[in-house]
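Below is one structure, written out as structure tokens, with a few remarks after it.
All protein chains but one are shown at their positions in the complex.
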Amino acid sequence: MFKDRKNFFYYLGVLTPIIFLILLILIFSSLHPRFLHPLNIFNVMRQISITGLIALGMTFVIIVRGIDLSVGSLIALCGLVGAVIAKGGLVERFSVGLDTELANPWYWALAGSVLIGLLAGTLNGVCITKLKVPAFVVTLGGLSAYRGTALIVSDGGPISGFNEAYRWIGQGKIGMVPIPVIIFLVFIVLCHIVLKYTVYGRHIYSVGGNPEAARLSGININLIITSTYIITGFFVGLSAFILSARLNSSEAVAGMGYELNVIAIVVVGGTSLFGGMGSILGTIIGAMLFGVLQNGLVLLNVSSYIQQIIIGIILILAVTFDKFSKSARQV
Amino acid sequence: MEQPQYIVQMNNIYKSFNGVKALKDVSINLQKNEVVGIVGHNGAGKSTLIKILSGALHKDTGSILIENKLVEISDPKDARNMGIETIYQDLALAGNLDVASNFFLGNEKTKFFFLRNKFMKKESKRVLQELKIKIKSYSVPVDFLSGGQRQAVAIGRAIYNKAKVLIMDEPTAALGIEETRMVGDLINQLKKQDVGIFLISHDIHDVFDFCDRIAIMKNGELVDICVSDEVTKDEVVSMIIKGTK
Partner (left out) sequence: MKLLLKHVFSKFALVMLATLYFSGIASAKDLVIMTSLPSMEFPFFVHMQKMLDQEAKSIGGIKILSADGQNRVPKQTADVESAIIQGVDGIIISPIDVNAMAPALQQAIDAGIPVVTVDRYVGGVPGIYAHVGADNVKGGEAQARLIMKQFPNGATIVNLQGQPGASPAIDRNKGLHNILDGKSKYKIVAEQTANWSRDQGMSVTENILVGLSSPPDVINGANDDMALGAMEAVKARGLNVKILGFDALPEAIAAVRDGSLMATVEQFPGGQAKTALNLLVNDLRSSMKPYNRVISLNPITITSENYRKNAERIGEVK
């Protein structure tokens, strides 16, 4: 299988996350009898679907050598805009419990949330490509500005209490499978196909691998780069809505620190921060790895201090192996 | 006497950057089936001249004729549409993609939005085999290939895109003896296919091995264009250094 050493490390980099995941599953299932209980499996799946959806978009961004730090704040903003639309303003914003009358149906809230995501993604992309400001700086600005806007929209407080149809998106099930998981699966398939089997996907990889070569081949690299931020914005809008349906509430503090979780998922999944390499399947593995880790450590009632250490170590290990495969390419 | 068939004519080209003259009244031409080497020190104006032809830079004054037609080349895409392909030292390929993906980059073949990967692989294989190039593996990223193989992929791609003029910027700079010979063979094959080639090189031996004529540049000016069989290496080196015939 491995023609030489270089190829061995290449495949090791690709397979590392899967090996880690299988190992973790084996360890947790032997330590806790209910780890492989279907209820728990769907729990993990549902929990990873929100960050996972954003990680799909982030995979596109990172493959073209970008980064989007604004996703966590944007979740709060999108979710709040959706909630404001559903509630028809800020009235009744403190009611929980039985009083869940909505002024507008859930799909208007979803549309509003996604629209804000798309707009913010476009803004990020245009600033990066047209104004030539590094993505790190633009989206760091976004991280602050979108959170601020969310605080203005919500006036510091949560907006909660949605009707059953709205909540169904976040809490409902078809058979045993939670709705967020179904949505996640659909977009996994879609993104995988786009990235692997379409011209657009091929251009994404080429821009990430060698932007200059892509430009000389007649590819509009600014358009490609901008589009990845728009895709991420779309997923942020979508998952913001799912999150608010799941929690039956939107608030300005939602999604705090998500950007780092999402980036960690993508990078552990084998997508290189240097661009040009990565896959949707890797990202799914990365998302599952973190989901399983967090779930398993809670099941085993490991202290939160130690949890942070373990998660940190796993992140570093996974990326270290990834670097092996990258350095194999440098020869 | 038969009129020579010029495929490229660059006449009286001037170019300056912020007042510094990079090219002063340079005229050069290229025939079909011909390899013209451009030599000179760093800063002599070789790259500037070639970038103007490939659309990466704009000339200040002067004219360019492609197949006897006056043209304006405003960007690399323009140049490509006119049949001018450039093979850069490092910029030619996306190292993370395989041979076929690079071969068809920006020109992918599709069917209902989906890439025809098998077809593209077959085509690139066919073209490269016709050029007698052996590629270790068609499914790994081209970064895994040797420098010569990558160079060959870039050249093969230019051929597939029906290049009439090929600009090669230091094609052998990073290559070993064996691979340099391979690129040399390739250049000879291309000549037979009616392609004209500009070759920029630091290596005086390569230039004498591959080129029909040699253009010597210094400080933005063309010192001389000689037929390579009529001069010695020492004469050329002296011209590069002194800047006079």
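Order of writing sets the chain letters: A and B. Residues in each chain are counted from 1.
Quick note on the criterion: contacts are C-beta pairs under 8 Å (C-beta built on N, C-alpha and C of every residue); 3 or more make two chains touch, one makes a residue touch a chain.
What you see is a predicted model, and the numbers here were worked out from it, not measured in a lab.
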Message: Under the definition given at the start, what are the shown partners of the omitted chain?
response: A
Query: Given the contact definition stated above, which residue among A:86, A:102 or A:151 touches the chain not shown here?
result: A:151
Among A:47, A:70 or A:206, the residue in touch with the chain that has been omitted: A:47
For chain A, the residues touching the chain missing from this view: 32, 34, 37, 39-40, 43, 46-47, 91-99, 147, 151, 155-158, 160, 171, 243, 246-249, 251-256, 294-295, 298-301, 303-305, 308
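Keep this in mind: only the chains that are shown with their structure count from here on.
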Message: Could you work out how far the Cα centre of chain A sits from that of chain B, in whole Å?
response: 44
Field: Residues of chain B touching chain A in the complex
entry: 76-77, 80, 86, 88, 91-97, 101, 105-108, 110, 113-115, 117, 137, 140-141, 143-144
Statement: Per the touch rule above, chain A residues touching chain B in the complex are 3, 6-7, 10, 197-199, 202-203, 205-206, 208-210, 212-219, 276-277, 329
